[in-house]
Structures are given as C-alpha cells and as structure tokens.
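The chains shown are only part of the set, and none of them has been moved.
Note that the chains take the letters A and B in the order they are written out, and that residue 1 is the start of every chain.
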Amino acid sequence: MREMTYAEAIREALSEEMRRDESVFFIGEDIGVYGGAFGVSKGMLAEFGPKRVRDTPISETAIVGCGVGAAMAGLRPVVEIMFSDFVAVAMDQIVNQAAKARFQFGGQFSVPLVIRTPSGSGTGAAEQHSQSLEAWFVHTPGIKVAVPSTPADAKGLLISAIRDPNPVLFLEQKLLYRTKGEVPEGDYTVPFGQAAVRREGRDVAVITYGRMVARCLEAAQAAAAEGIEAEVLDLRTLAPMDREAIIRTVKKCGRVLIVHEACRTGGVGGEIAATIADSEAFFWLDAPVRRLCGEDTPIPYNRNLEDSIVPRVPGITEEILRLARREASWPRA
Amino acid sequence: MGVPRETLRELYLKMAQTRRFEETAARLFTEGKVHGTAHFCIGEEATGVGVCSALAPEDLIAQTHRGHNQAIGKGMDIRRMMAEFLGKETGYCRGRGGCMHIADASVGSLGANGIVGGGIPIAVGAAFAQNYRGQDAITVCFFGDGAANEGAFHEALNLASVWKLPILFVCVNNYYAMSTHLSLHMNIKDISVRAKSYGIPGFSLDGNDVVAVYTATLEAKKRILENGPELMVLNTYRIMGHSKSDPQTYRTRDEVEAWKKKDPLLLFRNRLVEAGEFLASDLDALDAQAARDVAEAVEYAESSPEPKVEEALQDVLA
C-alpha cells in the first residue's frame, strides 16, 4: 500500500470529500495560499478555488458560527481552528450552539460540521499553543470527538466525520503530521466508536489514544523484552468511546494503564478509569487502575521542561513493568 | 402608504396576534402554568412583523430571545408556538427548547437563541450557504442593542462584509439590555454608525412604524442581493419587564408611559383608519381573529401531550 504522512492523509480525505460532494467546503485562517499553519491544505486553494477554500479573518467565533449556520442551512462545512487552544475563543459556538442546536430545536436541524484543529505539545509553542483539550468536549453531549493516531485513521475518520450529521471535533496530533504510514486509496471510512487493538498482549492493558499510541507501543516493545506482554488499545474516538473494547482488554489483562498527553486531573483518563471501575471489568482487576498523563500544569516553553511533563517511553515502560510485577506503590492522594 | 392593502391587513393581523399571544402567555405565567421564563416584545411588534413580512419563504431568519413578533412575522404556527411555551410534545421543539428556542425550519427560521449575540455568526453561516448555492435569497439576523456589544456581533458583521454575504443585520434597539440603559452600555447614541467599521451601509429608523420597517426591508433586500450586507437599526421600546421576574427599578413610570403613547399597534390602527384603508370595524374584526387564533392555540397546547420521559435522551445526536 502507499505510504503517506498524516497531514497528507488528512488533505486527501478532505479533498476527496470535496470532489465527491459539492456541499463540502473549507474555511479557516490562512488555509488558502499559505496552506494552513501546518501545511495540511497546501494546494487545495489551487484545486478548489476561493469559493470552497476560503481564508477568514482572525475571528474564531465567526468561523465556527459560520460553520454552524451553513450546516443548519444544509451544507457540510469543514472549519479549521489554527491551534486547538483557540477553541476557547469559539467555545460558545461549539458547545452552546453546535452541540445544542439539534436537541434544543426538537430535532428540526442537524449540524454536520467538522472542526479540524491541531492539538498537543512538543513544538516549543508554550502555554497557549500546546494544550490537549479533548476532555472538555467529551463532557459536552451533542458533539463527537476524534483523535486519530495514524495516517490511515486520519483519513478514514475524517471521511466519517464529514459524512456524519453531527458536529465533530477532529483533534489532529500536531507531532504526527509528518509521520508516515500506509493509507488505503479512495473511499473508505473508519467508524466512530470503535477502538483498535494496536498490539495484542495478556499482562497489562494499556489504554491510550492520539500521539501517545506510538509511545505506548514502543514501551510495550520494551516491556516485551522483559517478558511482559502489554496490550495496547487505541481509542481512536473519545465520543463516542468504545467502552466495550475497554472492558474487554481489562478483563483480558487484569491490569490497566491509561496514558494520555492531556493533563491528568479531569482528563479523559478519569472517564476511562470510571468506566472500568463501574463495570464487570472491576471484578477482573488484579491491581489498581493506573493513569500516566500529562502533569497538571500549563505547557512550558523550554524544551526540557516541556518534555518532562508529558508521558515518555521510559516512564510508560516502567509503569507497565511495575503493574505486571505488582510492584506499583499506590500514592495516598 | 405605498403598500398593498392585503399586506397592510397581514401586518396588522400579525401584530395583533403577537400582542394577544404575549398577553395570553403572560396570563398563563401568572396562573402558574409555565415553568421557566419568557421575554415579551410588547411594544416592539412592528420590528419583527415588519421585517419578516417583507421576506420570501426562502429567506431565512435568526431570531432572538424576544422574538414572538419575528416568529409570527415569518409565518410560524401560533399553535405550535404556544405548545412549545407550555413545554408540550407538539411544540416546535417538542417541549425541549421552550420559547427561548423556538425554531421552524419549514418557514425558514433558524431558531431563537438563549445566548445573547450567539445567533449572529450562525446567521452569517446561513447567508454563506445561500450565497454558496447561488440562491436569490437573504438571511435576516435579529439581535438587540445589548447584543451589539458582544464580540460575536463584531466578528460576524466583519466576516459578512468581507465576503459580501446576503444578510440584513437588524438591531432591535429597545434602549435597554435587561436593566442597563443604552447610555450605560455604549458610548454612542446611534447604533447604526457601527456599520462603518465594516464598510457596509447602516441606517436607523423608527421601529414602531411597521410600514416604514416593512418598506425599508424590501428595499434593503434588493440592495443586499446586489451589494452585500447592511445594518438596520430599529428604535423601539420594551413595554413589559425584561423577563417574567423584573422589578423594573431601572426606569421611570413616566418613561414607560411616554412610550406607551407610541404603541406600534395603536399607531398603525390610527393611521390605517385615518388613511381610509380600513374601517375601525375591519380592524376590530382582525383583533377578534387574533384573539380567536390565540385562544385556539392555547386550547391546542393545553390539550397536547407532555413529552415522554422515556424519550428524554432523543435528538442529542442525529
């Protein structure tokens, strides 16, 4: 199969959908000639013209709102928010408008809107350009959330998102844009709400998503060298969340490590842990449910500091091994 | 008056319906039949009715929380409005939204919004869609004087101006944002000057003159389809409190009384009679019809079923 980057896969998905469906259009800041801050839409203006690929003023509320209104009026907008941190500027349009419109109008409208936005730390862009904010939206009924971890998923999930009649927050992983992977040609979808077992194992279930998937796989590899077989589950979408897959892997392994980049407290890891702790899987647990997450801090600029606050391969490996060896020491608080 | 007699009749009837609808709704409140809140537009009927009556079915509107006149103006069904007000399954939002969120896709209403200013960017999106499809239609976006201080207002007008979208921004200036007088929330007197920030036409007119409002909208629509957005400010007054629980300590009785003399329904009636367009008895008949329509709506709403609790989680997602 062809190899392409995560960014290229996104561009391909969006372009294919725009070719297929005249009602799909794309707006955002500097997505035209500039091709987007991360180059995702390079060349799209040339292909689709300024009617369908349109630069906006710096007005995130209006950008998302324009998407909501166009969606309610029957189009299929894809809007880009340049960094996911800026969803805060458009928060009302996302949570009070897009996510509520269908319900509050008694089902009269649907809002087939996709908000694409790069998420995560690791680029030295500091506090206001590095957050992982998925938890806010997982807690918002009426909007779906996707966090693709591979180029193939990026394409398949984006196609699903565009065809979905609901608003979707599509959190692209900044640091994955240039990673390569095999991507099927043409029209295929990756369904929402279906996690993927990225590595089979039996000793420890590692539940993760987004850019942490690769780190968890690496850690699982390292643990395997020590005779411990970790299973790595990639959730792929967080809303809906594949709770069955979570329960399945926990029942299989009996020990579980949850890993995400977003800061720990109030993060999606809590939802995963609660899902486990309030399910039949609870009875299969051989050990407490561990979370290894970003620290509860804004993201600093300095590279060493920045690196230090997000889970890394050695730390993940260590947690896997400690869980497997029943060595974990459980903090009081 | 430069407006066909049939239109004058329609304008009068819709205003009378709006008035009667709200008076009745207020009574239902007092009778404890309503859980929640409501915002009445008594005194402002000429704005929504005048504007929306000038629109075609394919034109869209984004309403405000104070939008019964806008809804009736655009042709919404009073029965389903009343049913929504009472939270019934037959209401426009199946009882999920209440009157702060009535919408009617079938007549082109994108719904009322509980977030002040929240509907303005959405209206821009709707106008984008009309433009994108090459439709010969516009979107009308209603909002209040208070809403014109939200960031959403600014971003939306700017975006519409850059893209020359077919949208009429209608600021219903009733001089108050809840308890806060215009002079305390803006440092300008004429809101229409804000159009200059976007290089689009802006104008103010007497929002209690339904014929002027109607005519201005017709003309604006023509220009907008050619040249892009405009900002129309309709100066009017809210006679009732802001919402059901407003002690109204922020304004004088005299001020309210003075505006009551400019009651848009009364002014219109007098003018129609004076101009010889209608007999007073014709208008009485329209008032009676409005009363019947609303009474029927109440009956419809009251006899409608409650939403089923088992269905509470429907429509979160499509």
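Going forward, a residue touches a chain if its C-beta (ideal position, glycine included) is under 8 Å from a C-beta of that chain, and two chains touch if they have at least 3 such contacts.
Not measured: the values here are computed from a predicted model.
S.K.: What formula, in the shown labels, sums up the chain copies of the full complex?
M.R.: Number of copies per chain kind in the whole complex: A x2, B x2.
By definition in this document, only the chains that are shown with their structure count from here on.
S.K.: Starting from the mean Cα coordinates of subunit A and subunit B, work out the distance between those two points in Å.
M.R.: Averaging C-alpha atoms per chain gives centres 41 Å apart.
S.K.: Tell me, which parts of subunit B touch subunit A in their complex?
M.R.: Its residues touching subunit A are 60, 62, 91-97, 101, 103-105, 110-111, 113-115, 118, 120-130, 132, 139, 151-152, 155-156, 158-159, 162-163, 314-318.
S.K.: In the complex formed with subunit B, which residues of subunit A make contact?
M.R.: Those residues of subunit A that touch subunit B are 25, 51, 54, 56-57, 59-75, 77, 92-93, 96-97, 101-111, 141-142, 144, 165-166.
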